[in-house]
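Every protein chain of the complex appears in place save one, which is left out.
Chain naming follows the written order as A, B and C, and within any one chain the residues start at number 1.
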Amino acid sequence: MAKMNLLQAINSALDLAMAKNDKVSVFGEDVGHFGGVFRATSGLQEKYGRNRCFNTPLVEQGIIGFANGLASQGSLPVAEIQFGDYIFPAFDQIVNETAKFRYRSGNEFNVGGLTIRTPYGGGIHGGHYHSQSPEAYFAHTPGLKIVIPRNPYEAKGLLLSSIFDPNPVLFMEPKRMYRAAVGEVPEEEYYIPLGKADVVKEGSDITLVGWGAQIEVIEKAVELAEKDGVNCEIIDLRSILPWDADAVVESVMKTGRLVISQEAPHTGAFGSEVAATVQERAFLYLESPIMRVSGLDTPYPLAHEKEYMADHLKTYEAIKRSLNY
Amino acid sequence: MAKMNLLQAINSALDLAMAKNDKVSVFGEDVGHFGGVFRATSGLQEKYGRNRCFNTPLVEQGIIGFANGLASQGSLPVAEIQFGDYIFPAFDQIVNETAKFRYRSGNEFNVGGLTIRTPYGGGIHGGHYHSQSPEAYFAHTPGLKIVIPRNPYEAKGLLLSSIFDPNPVLFMEPKRMYRAAVGEVPEEEYYIPLGKADVVKEGSDITLVGWGAQIEVIEKAVELAEKDGVNCEIIDLRSILPWDADAVVESVMKTGRLVISQEAPHTGAFGSEVAATVQERAFLYLESPIMRVSGLDTPYPLAHEKEYMADHLKTYEAIKRSLNY
Amino acid sequence: MATQTTKQPDVVTSVEVIDGNALRIPMFQLLDKDGTPHKDVKLPEIDKELALKMFSTMQFIRVLDERMIAAQRQGRISFYLSSLGEEAASIGSAAALKFEDMIMGQYREQGSLAFRGFTVEQFMNQLFSNAKDLGKGRQMPVHYGCADLNFMTISSPLGTQIPQATGYAFGQKQAGEGHCTLVYFGEGAASEGDFHAGMNMAAVLKVPAIFFCRNNGYAISTPISEQLAGDGIAPRGVGYGMKTIRVDGNDILAVYAATQEARRLAVEENEPVLIEAMSYRMAGHSTSDDPTGYRTREEENAWRDKCPLKRFRNFLLAKGWINEEDADAQQQEVKEAVLAELKKAEQVPVPHIDEIINDVYDTPTQQLKEQLEALKAHVRQYPDAYPKTSEGVK
Partner (left out) sequence: MATQTTKQPDVVTSVEVIDGNALRIPMFQLLDKDGTPHKDVKLPEIDKELALKMFSTMQFIRVLDERMIAAQRQGRISFYLSSLGEEAASIGSAAALKFEDMIMGQYREQGSLAFRGFTVEQFMNQLFSNAKDLGKGRQMPVHYGCADLNFMTISSPLGTQIPQATGYAFGQKQAGEGHCTLVYFGEGAASEGDFHAGMNMAAVLKVPAIFFCRNNGYAISTPISEQLAGDGIAPRGVGYGMKTIRVDGNDILAVYAATQEARRLAVEENEPVLIEAMSYRMAGHSTSDDPTGYRTREEENAWRDKCPLKRFRNFLLAKGWINEEDADAQQQEVKEAVLAELKKAEQVPVPHIDEIINDVYDTPTQQLKEQLEALKAHVRQYPDAYPKTSEGVK
């Protein structure tokens, strides 16, 4: 075990994956010699050479197109998109190509070796284009897996699983926790299964669901609620696609109440899918409507970032609304 | 009044808009001399010249980037994307640029004059890449309007409103109805308001919600249900963004039951947003869980198209499940 | 540490506007339009066996295309897309590759696939989306693919295969086995952002890839004059610092020789190469298209005169490697084979309904299994509504 922040945990996962299998390579804008603008790939070029860790030209659609081709050849590319906000030029390569590669070919070809890493989320004074949480844009895409870790331990285990999973994975890293989140992380490799939610805290009165950096927000809200004597269950989805509906439904059948807290703008966020599914499967158990706490339905503002965000106070208020319904 | 099919209604709307305001121009792949692969822009180049109706090179990100610039200059561009399946290369220009143009500039600039037209949907033996219903990918994007007509009359009135609306509009045309749907359409201009749902049929036992070509499917399902003595209300959303939650909630408060029928793959489709919102706002009125009938969570298959689709029989079965809950 | 830039430009002291046409790239050609070699040319070393394979593949593709256009008109298949007039470009280039080299197509390169050994039966199974289609009936006709033949499955979104080829070739370079990737695309698709991405990345990462542009003058109805302003696609290669060859796409020997040289550069020197093959799309874009709406008969006829098949046939006749009779007989043979396989393929049922959820992931998720079970129950309930698959769920 060692103390690692989230960046170090990711760096460690990449390092171990590259050491284990020489078909793993890491590339993207500034990831080479420099080690990436957040330094997640620090030291990897020195260690594994310019053929396995390298800069690409500045073209996201090219990075993912290239990565698709490389994966179809049998390699295990780990492509970095510098910010989640800049993944959209690659949207066609991801949604029309990556996700459909195996199905459309009748399994003649696949890009299962592909992992796309990208930092996402707000709270860093990044304004419109360094703050978005675009997971829902991808969650409507059969063929993709989407994984979001909440802390360094989870990050390493989930990233290793993503790299070696035989399906393409979009791995989204909560960038405001890169250095802020520190925890005990094994130095050796370990794997956390994809598609399985994690019950972060058990409780009986209400279920809270979130993912990534939002779990920290939820924990703060729960702290407030527990002072009021409310016993909360917290579930970290960990995987957005495929997502663990069973775990959430089971919990809601127990607690009868559900609050989803998410960073993205409200309309069309992934929380809508969670709510739609849970009301269908746990209808008779629900004691109050499923509440969603989200960002506002606006682009991500800079000066009003605090007001915009789905913070712990808004989440706490939603818990109260759910209980007092 | 004249009998028009959906293509003719669209052509008529474009023609009237171009005649009314010479800042309206129409462009895209093959839309010029040839009049578009579906012939929606037929005759417009002859009538309005090559400066106002023209072919672009084959590059969707360029078409929308160009259209954004042209709209920001004060023009009213109507850009065509040949198939909804090919809109993804333009995703960044739409989601990061079009949608945020006004907000990010503090209203110094805007692309309110922009309309993007694109055919969408299945049922034409088009397989993966001529069948998708990508509306949900855009519905998570504040700043955009999304409009989908269900028949020729609606198409013309909604398209005219979209072109002259001071906000960017994504106008999605149900292509399998292009020639199949024929109806009475006024020859002169008329406007149907955006953002307002339409109660296609009133009823008391259950509410059905859909949009675009799916309304026809719903009507067929309702025909079957009414034979069983079920009195159905049908709501056509018409606008996906902003969407008329009030209309749906009001209806569900009356009927107590809701089935959403949609073409897109199940997970993350727009129906999830409808369900999540309605269960929140009409919780105490719901007599059974909100049901969604959708495409399967797979890419759109060719040989199994019939099995894949959210057809009238599946919708009918959902109505029964809702009533027998 | 990497240095910022290597070359120092020359200095001029008055504004020098470089003209858009500063670079005129000539076209390489060996045979005149009647199949006679130009004077004093060095023809590529092709033995008789290879030459006859190239020729018979050309004949086969011509037959296949004509027959399947007819089949579409008869309503037997929903869609077809022919390569009429462009057979030399695909077959000549495929012939210059090693079998292990990867081919990525756009959709008009059935010639390359046939050259690799895709059988008439395999073509038919794909075209009829039946249970024997390698692609499991999931994509529209002509979206072929075959791992055994190193031919990547076609996808409709244009240009996407170009950066993918760069990535594939990068993997081949890492593997170090001396293979390369050849990727085809039209001059229309070369307008896509993915073209720019793939070309630039290939040039800077020095991958063994051949970017083969079929410039056939049209993208559906859009003539090249409305597609681009420059001298075709070739000068763009230079824009990326990439080696570039322009070749007569209707001259199969020139295409062969050009691709051979490109392959040498790619594999031996890790120099990616752009080839622009000048040709003409003789038929409509696809069976959904009618070109009389946007071009003249005269224009078509001028090109019909440059037919690549006739040209190569004449060459082979002159060389004495074929005679008229044998050639005609072979053509007749493939006609019959195509017809026979067509009849067989249309009898094969669609894939089993279980296939609807396979291959979304390596194994179906829990949710997909549930969706399949619900679907099967539904089909059982309404067997008549789903006649193609109801048998399979009994």
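The rule is simple: a contact is a pair of C-beta atoms (placed from the backbone, for glycine too) under 8 Å apart; a residue touches a chain by one contact, two chains touch by 3 or more.
Since the model is a prediction, treat every value here as computed from it, not as a measurement.
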{"item": "Hidden partner chain, touching residue among C:38, C:73, C:98 or C:343", "value": "C:38"}
{"item": "Omitted-chain contact residue, chosen from B:42, B:56, B:251 or B:267", "value": "B:56"}
{"item": "Candidates A:129, A:190 or A:283 - the one touching the absent chain", "value": "A:129"}
{"item": "Subunit A residues touching the omitted chain (full complex)", "value": "29-30, 32-34, 37, 54-55, 57-62, 85-86, 88-89, 125-130, 266-267, 296-299, 301-304, 306-308, 311, 313-314, 317"}
{"item": "Chain not shown, touching residues in subunit C", "value": "1-7, 9-30, 38-42, 191-197, 200, 203-204, 206, 217-218, 223-232, 234-248, 257-258, 261, 265, 273, 278, 280, 294-296, 299"}
{"item": "Hidden partner chain, residues of subunit B it touches", "value": "25, 33, 51, 54, 56-57, 59, 61-62, 64-75, 77, 89, 92-93, 96-97, 100, 102-110, 112, 142-143, 145, 166-167, 195, 242, 245-246"}
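As a convention for this text, only the chains that are shown with their structure count from here on.
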{"item": "Centroid-based (C-alpha) most distant chain relative to subunit C", "value": "A"}
{"item": "Subunit B and subunit C: spacing of chain centres that average the CA atoms, whole Å", "value": "35"}
{"item": "Distance from the mean Cα position of subunit B to that of subunit A, given in whole angstrom", "value": "30"}
{"item": "Geometric centre distance via CA averages, subunit C-subunit A, whole Å", "value": "39"}
{"item": "Residues of subunit C whose C-beta touches two or more other chains", "value": "136, 138-139, 143, 155, 157, 193-194, 360, 367"}
{"item": "Subunit B: positions in contact with at least two other chains", "value": "61, 85, 88-89, 128-129, 267, 296-299, 301"}
